[in-house]
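Only a single protein chain was left out; the remaining protein chains are all shown in position.
Up next is chain A:
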Amino acid sequence: MSADKISSNETRHIAHLARLALSEAEIEDFTGQLAAILEHAKDIESLNLDDVAPTRHALPIKNVMRSDEVRKSVNREEVLRMAPETQANMFLVPKIIGED
């Protein structure tokens, strides 16, 4: 990535990682939007934040946990019915490697 501008190829790469099919017009549009977001991050970087503790969560909460107790799982048949294809009570997915 260049120091200040994101390229349309980088937008294409990110879209591919998220399996998003974007038109050329959308690529242009999102490249501009992503650049504006990065620009805003630079604004924050320019602030002196030495005295500010890192934010680990948007809310001032921590250690929210549950006890280690088994709860009923969902009905398998009901879940499998939602899948496009199944076999032997498993989800059938297309060939994984080499797909594009």
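Note that in this section contacts are C-beta pairs under 8 Å (C-beta built on N, C-alpha and C of every residue); 3 or more make two chains touch, one makes a residue touch a chain; residues count from 1.
By our rule, contacts and distances are computed from a predicted model.
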Omitted chain (choose from "ABC transporter ATP-binding protein", "Aspartyl/glutamyl-tRNA(Asn/Gln) amidotransferase subunit B", "Predicted metal-dependent hydrolase, TIM-barrel fold" or "Spore gernimation protein") - UniProt protein name: "Aspartyl/glutamyl-tRNA(Asn/Gln) amidotransferase subunit B"
Sole contact to the chain not displayed, among A:Ser23, A:Ser46 or A:Ser67: A:Ser67
Per the touch definition above, residue among A:Ser23, A:Ser46 or A:Asn89 touching the missing chain: A:Asn89
Missing-partner contacts on chain A, residue numbers: 13-14, 17-19, 56-59, 61-74, 76, 79-80, 87-98
